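Quick one: the structure is below, and I'll ask about it shortly.
As you look at this complex, bear in mind that one protein chain is not there, while each of the others sits in place.
Right, chain A next:
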């Protein structure tokens, strides 16, 4: 993964438009956030292999970036994205990593299911 190239990510998102895609979407402040008093509570949500289809997908911001995917009757949204990669399996991986190298948010799209 490397720092987001906004135009390249925009083109990558567009490759998934109109197709049935598998989504991994996640945000977390870590299972020990409350234990280490970094935060009042540990917060995490994720969906792995949600199946979605979107008609318009856009990356916005000057870094960290936001991505919004406009679905038929809904939205997929992520904020705080810093890094990206198209991996060897053609999946688009977007992540927000903090200065300690920790992942805070991830949005990933694939035409095949993500491994469990």
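Assume a residue touches a chain if its C-beta (ideal position, glycine included) is under 8 Å from a C-beta of that chain, and two chains touch if they have at least 3 such contacts; residues count from 1.
The rule we apply is simple: contacts and distances are computed from a predicted model.
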item: UniProt protein name of the chain not shown, from "Cell division ATP-binding protein FtsE", "SigE family RNA polymerase sigma factor", "Deacetylase" or "Response regulator"; value: "Deacetylase"
item: In chain A, positions touching the absent partner; value: 1, 24, 26, 28, 30-32, 35, 44, 46, 83, 85, 87, 91, 93, 95, 97, 100-104, 106, 108, 114-116
